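Data block below; observations after.
In this view, the complex is presented without one of its protein chains, the others remaining in place.
What follows is chain A.
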């Protein structure tokens, strides 16, 4: 089990939320709470990397380069930072617009009970924070 950075306290104000995450300990901050947590967080990223490298091996450098440019463009089509965007263009490019998985059924972000603070999130996006 490899310790990983980035699992720091996730409650509001940057303080450990004792009710949900238990008491603070160094182990809690370094180790993931479930073996699948890391692999799931990076799943789409890893899948894309694998697809691009296969494409590079089959069709040469230009194909994945051009596709990555299109991904970057599609990723910029978003609603305001605190609103949920459908990412339709990105899904179509990836080919996941005609598949359904657990990420569409469980904890749908469009139906989450909490919302980011609009002013904070816009300021963060614009780099003013």
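The working rule: contacts are C-beta pairs under 8 Å (C-beta built on N, C-alpha and C of every residue); 3 or more make two chains touch, one makes a residue touch a chain; residues count from 1.
We take it that contacts and distances are computed from a predicted model.
Undergrad: Given the options "Sister chromatid cohesion protein DCC1", "Proteasome subunit beta", "Sorting nexin-7" or "AP-3 complex subunit delta-1", say which is the protein name UniProt records for the missing chain.
TA: "Proteasome subunit beta"
Undergrad: Give the residue, chosen from A:74, A:93 or A:121, that touches the chain omitted from the document.
TA: Within the whole complex, the residue contacting the unshown chain is A:121.
Undergrad: Considering the whole complex, not just the chains shown, which residues of chain A touch the missing one?
TA: Touch with the absent chain occurs at residues 10, 12-14, 19-22, 28, 32-37, 39-41, 43, 84, 98-109, 112, 114, 116-117, 120-121, 124, 129.
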